[in-house]
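One protein chain omitted, others in place.
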Amino acid sequence: MRYDGRETGEELRQLKITRDFIKYPQGSVLIEMGDTKVICTAMIEDKVPQFLKGSGSGWVSAQYAMLPAANATRKQRDIDRLKLDGRSAEIQRLIGRSLRAAVDLKALGERTVWIDCDVIQADGGTRVTSINGGFIALYDAVGTLISEGALRRDPIKNFVGAVSLGIVDDEILADLCYHEDSRAQVDMNVVLTSAGEFVEVQTTGEGRAIRRDEMSKLLELAEGSVRQIIGIEKEVLGYRK
Amino acid sequence: MRYDGRETGEELRQLKITRDFIKYPQGSVLIEMGDTKVICTAMIEDKVPQFLKGSGSGWVSAQYAMLPAANATRKQRDIDRLKLDGRSAEIQRLIGRSLRAAVDLKALGERTVWIDCDVIQADGGTRVTSINGGFIALYDAVGTLISEGALRRDPIKNFVGAVSLGIVDDEILADLCYHEDSRAQVDMNVVLTSAGEFVEVQTTGEGRAIRRDEMSKLLELAEGSVRQIIGIEKEVLGYRK
Amino acid sequence: MRYDGRETGEELRQLKITRDFIKYPQGSVLIEMGDTKVICTAMIEDKVPQFLKGSGSGWVSAQYAMLPAANATRKQRDIDRLKLDGRSAEIQRLIGRSLRAAVDLKALGERTVWIDCDVIQADGGTRVTSINGGFIALYDAVGTLISEGALRRDPIKNFVGAVSLGIVDDEILADLCYHEDSRAQVDMNVVLTSAGEFVEVQTTGEGRAIRRDEMSKLLELAEGSVRQIIGIEKEVLGYRK
Amino acid sequence: MRYDGRETGEELRQLKITRDFIKYPQGSVLIEMGDTKVICTAMIEDKVPQFLKGSGSGWVSAQYAMLPAANATRKQRDIDRLKLDGRSAEIQRLIGRSLRAAVDLKALGERTVWIDCDVIQADGGTRVTSINGGFIALYDAVGTLISEGALRRDPIKNFVGAVSLGIVDDEILADLCYHEDSRAQVDMNVVLTSAGEFVEVQTTGEGRAIRRDEMSKLLELAEGSVRQIIGIEKEVLGYRK
Amino acid sequence: MRYDGRETGEELRQLKITRDFIKYPQGSVLIEMGDTKVICTAMIEDKVPQFLKGSGSGWVSAQYAMLPAANATRKQRDIDRLKLDGRSAEIQRLIGRSLRAAVDLKALGERTVWIDCDVIQADGGTRVTSINGGFIALYDAVGTLISEGALRRDPIKNFVGAVSLGIVDDEILADLCYHEDSRAQVDMNVVLTSAGEFVEVQTTGEGRAIRRDEMSKLLELAEGSVRQIIGIEKEVLGYRK
Partner (left out) sequence: MRYDGRETGEELRQLKITRDFIKYPQGSVLIEMGDTKVICTAMIEDKVPQFLKGSGSGWVSAQYAMLPAANATRKQRDIDRLKLDGRSAEIQRLIGRSLRAAVDLKALGERTVWIDCDVIQADGGTRVTSINGGFIALYDAVGTLISEGALRRDPIKNFVGAVSLGIVDDEILADLCYHEDSRAQVDMNVVLTSAGEFVEVQTTGEGRAIRRDEMSKLLELAEGSVRQIIGIEKEVLGYRK
């Protein structure tokens, strides 16, 4: 029996996605994975970073932040320390890479999709929840472009879904809540496509190193978990493909 | 007939307050004034700024920010410009002063209540909505201290409520939505106590200057509007006094 | 009898304006209101902020700072904390709005007038003294443009004048010195035009809230005080209109 | 045949480690992996971060930077942009986690070992080369503490070694040089212990997603490569255990 | 005949020193060297930098800045660029070293004297004028301590005076105005004690290098010029020694 009442290591928390949560951006969701809640928005800008100018290619850029009250202890805003939190820097690079893997950037054209992920309540797994919510927002924003006739073909190449996993008390668990995460010996975040291929694998054995057989089990569990998550994503979106 | 369908200049938009919106802070609300939506949280810290150390007095400190997608055009995060937005600096000072006017800081003891106001959707009046939401969060946070037996007496001296007003096409309006606000000749924000006394008046006639008789009408309209708002606040809180 | 020897609440301190205080800017004054001394300069730049490019309109932008030794306790420079002081941010926005209310920005053409207000000695009322001094500097800078034949018509729409007021020991006072200001229950800053209309009203009842009748008396006192101040401004300038 | 003349995908570039490269720090190396050159230093400070004070535990903190001329295009210094490069932030967190996995922090006592990795010439694999060089510097710094009698037992739990891998033109390669790296479809960095267990796995399929069988081959190749690297580390150190 | 009417290369501009220019600091002057005008203040703080704590020694710390309108072109404030101007950094280090050379830091006791030099109008020689003005402010601040009985002996060891020199059109000139300075091939700033010994010599031959015989003539001219300046300083102060 897990801390929050789940009965198996494989069981995921309830995933709830509310689309069109904010009225201005082309895509926006409130995504909830258990008690973790993130507002993800996607806004389209008609220009690209310097290195892509004139290339015909678009870009997907992600930012990640937490409200000060999203955790048990108040987190000082980055602007008060004049520094982007190192952890946030790491996470938003992960989100950006993961979502770009879902998009044919050529088909997007010279546009940037800005994905903003703001965690309003954190209970473990905020980065993977941001990827899942960011994907829906991105999908909707691209859908707006399609329905406006601005794109010749759909730039979404495949769905992506993400899950966190870990080893706690030598047991492999999926979708850790904060209480489990804070005691985890091993921490893993995995992003997969709808074809079941790996986009990102980030594993940290800061507590203890990971045996090869555990690694295989973790990856296998990730595959199954993300299959479920992408299933829910497709359902929520009434999948257009 | 007003832009969003209201029929008179006095009519306020619907005010909706959802308490306990975030699970960690001692007080938290989602406050909605029409389409303006702000998450306001109150967290208590057991220390005070340098200038109050050893004074026996507490403090209320406010911060105000906007999600990048809260407006029609994406707003770059402060940390990306390494500067707190000047408008945010001005607003959070206003929120702080307004809420401190509601509290007997001696009765609070040497504690800081951190009020964080994060606008998730902006449609005019974000600063007054933050004050109203911040007050509820503050009230609930102080309530937690009281129920824990940490305070000898209730430090809430009086309710505060806030409203925005303006002159648009030479007509006086209460609670401007963004469309009205962007065309206003005169802009006013007023904070009052439950005793009907003024805490803050901020008027700007950048479009055109304000005649004395208009000033009187604006202040009168503010009194009536805030009376309604404080009425709703009391109802929502099941007023403990 | 007031702290600095003034005999009534209405009495203003001596206002002294020295024009052409610095040789480079198109307009510059040393303004002294009692012991409060501010250097105000106006420099014209032949470009405008991004949002005005191509609009044909000009802009007036203000900055406010204090020398470290302007107060009894040395104030660390902003650059040493890497943050613009929140109070300065608030004040310079007030100065900018107040001075823009004096100018027909269309008539100014695509130019920015930079108003720099540097307090060299602070004894209460630095923000209103900055507005008064900034107006004279602005007037002189615009005068330079006129005499150079660069403008078709005078962009100065009206004079503006500003005064601080407060309630100290339940008594209403105009033009508070620092000693009075530090004990004030209520603090007000008012900017009016030469037509006696209100440009800015900023009132704070952080010490105690303000009754409606007090509000009226404060506004009335402000009207009279600013009338005197604008009188002195006109005299100093040998009013060109 | 690979770009730099290596004959197989498994072949590593020459690894050269010069100990005691800088005279002040307790540990320091110049590490060269082909043309990638990094100065890694380890300095011991007799205090720990706030969250460890009084815990009896020590800490290992890493920083990563590049000289402006380490790449073909000059890289502006972080201080000129006033921002830590996001990539550097990500990398130094990886180095810190990897090296902490080599140390029994309790046995280290309340000390911080500062690992500074400064890339003086970059030709692919700078992060893994930093981990390998940082480990040697850390080992030597800890050795100084041991020889001074400051530690009761050796806090080094195990060796760590790191390697980069990738898929280029659908071929799996170990230890990519810059030319290979810039064309890689898949990018992986793996850190293992001397016991052959995984400390960190970071895989990115930004170019294309990774099949499960490729993932297995990559991990297997990582195991073999790091075994060689740790072999060289032990030789260089005349392994004290 | 020089640009500003002086008849010889040795002739100095008029030096005017107004003491007690600002009412709060223990020492303050407005110093004018021709059209160069600097406000120099000295404030005493009862603590010292970290490296002097417990040493019994005091410190003199200097800061240098310019008002935006002090030059023909408006200078953006440091805080707007978030960087201390490199030239200011260099100058304030020079001022600090020069003034510390005038003080027996042991006799000062564990106090810091903060010297703030704010250039309100620049016409060449602002750094040496700051040193001269800073010395008077320092002397007066120390005099306050002496008259309060806070010091057992006078910490002023000797007077210091400073002058700028240069080579313009191959002619050696003292006390360059801006017009001369902007065309100088060689630029020199020299600080001497009242005993005629050198405290600082800063020479730059960026336009052309300096022959040994020119160097001797420059140093000789510096000696004579500073002798005059220290003469004026003594007169202004009614020299207490």
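Order of writing sets the chain letters: A, B, C, D and E. Residues in each chain are counted from 1.
Here is the rule we go by: contacts are C-beta pairs under 8 Å (C-beta built on N, C-alpha and C of every residue); 3 or more make two chains touch, one makes a residue touch a chain.
Please read these numbers as outputs of a predicted model, since none were measured by experiment.
Peer 1: Could you run through the displayed chains and say which ones the absent chain touches?
Peer 2: When the full complex is considered, the omitted chain touches D, E.
Peer 1: Please pick, from A:K23, A:K83 or A:K157, the residue that touches the omitted chain in the full complex.
Peer 2: Missing-chain contact among the listed residues: A:K83.
Peer 1: Have a look at E:E171, E:E197 or E:E235 and name the one touching the chain we're not showing.
Peer 2: In the complete complex, the chain left out is touched by residue E:E197.
Peer 1: In the full complex, which of E:K53, E:R93, E:K106 or E:R183 touches the chain missing from this view?
Peer 2: From the options E:K53, E:R93, E:K106 or E:R183, the contact with the absent chain belongs to E:R93.
Peer 1: Determine and list the subunit D residues touching the chain excluded from the picture.
Peer 2: Output for subunit D: 22-25, 28, 35, 39, 41, 43, 45, 63, 65, 67-72, 74, 77-79, 82-84, 114, 116, 118, 120-121.
Peer 1: State which residues belonging to subunit E touch the missing partner chain.
Peer 2: Counting over the whole complex, subunit E touches the hidden chain at residues 82-84, 86-87, 89-90, 92-93, 97, 100-101, 158, 192-193, 195-206, 209-212, 215-216, 219, 223.
Everything that follows uses one rule, which is that only the chains that are shown with their structure count from here on.
Peer 1: Please report how many Å separate the Cα centroid of subunit D from that of subunit E, as a whole number.
Peer 2: It comes to 51 Å between the two C-alpha centres.
Peer 1: Touching two or more other chains, which residues of subunit D qualify?
Peer 2: If we look for residues of subunit D contacting two or more partner chains, we find 82-83.
Peer 1: According to the definition already given, which pairs of chains are in contact?
Peer 2: A-B, A-D, B-C, C-E
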